[in-house]
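The complex appears here minus one protein chain, its other protein chains still in place.
So, chain A:
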Amino acid sequence: MPTFTIVHLEYLSWAALWTIGLSAIAFLGGGLLGFAMALARISPNRWVRNAAAVYIQIIQGTPLLILLFLIYFGVAILGFNRVPAILAAGVGLTIYASGFLAEIWRGCIESVPKTQWEAAECLAMTRWQRMTRVILPQAVKIATPSTVGFMVQIVKNTSLASVVGFIELSQAGKVINNSIFEPFKIFVIVAIFYFAICFPLSTWSRSLERKLNVGRR
């Protein structure tokens, strides 16, 4: 009976890198799309605002697993019969992250007092200038801890990407288990990998939160 060896550890390490890579794609893609959606949510145009609200509601109301299936099989229906796993997983997680980041960030932008908008408006600044020079710099500070906190969620949710054939950390654990059948040992090691990725993020988030509270007094 084969047992857990350095080869398996190496395999898990590679899978962990894929997990990190997929998380980064989801965060960057979701960040860009989510930021656009957050801005759309507070647009002066009612239609833009409502459209963004509907998008966010749909994303937040759909389990990530279903979202991944829909993309994987949906694209197949459109005629591309072989979607690379990384693409399906990356797009799925990007859309998922955008729905949540949009709401987190909208809340942060709106928590900057209205009087700040007004002060900038009374100085004849354009809407864009008010947003970029006055509101966003303050909103970023408020948003940092919750954003980092959400990154941890993304990392953990990449484990669902295995359903579209993407081999990341937890899928790699399953693969190894199929050959050596030592589930407890394997998944403890997998958990340690996740912890090693997420713990620095959580710590960072907490320290940012502390710093922010000190700054605000």
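The rule is simple: a residue touches a chain if its C-beta (ideal position, glycine included) is under 8 Å from a C-beta of that chain, and two chains touch if they have at least 3 such contacts; residues count from 1.
Convention: contacts and distances are computed from a predicted model.
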{"item": "Protein name as given in UniProt for the chain not displayed, \"2-oxoglutarate ferredoxin oxidoreductase subunit beta\", \"Urease accessory protein UreG\", \"Amino acid ABC transporter ATP-binding protein\" or \"Fe-S cluster assembly ATPase SufC\"", "value": "\"Amino acid ABC transporter ATP-binding protein\""}
{"item": "Option from A:Q138, A:Q153 or A:S202 whose C-beta touches the chain left out", "value": "A:Q138"}
{"item": "Of A:T62, A:Q129 or A:S202, the residue in touch with the unshown chain", "value": "A:Q129"}
{"item": "In chain A, positions touching the absent partner", "value": "115-116, 118-126, 129, 133-134, 137-138, 141, 217"}
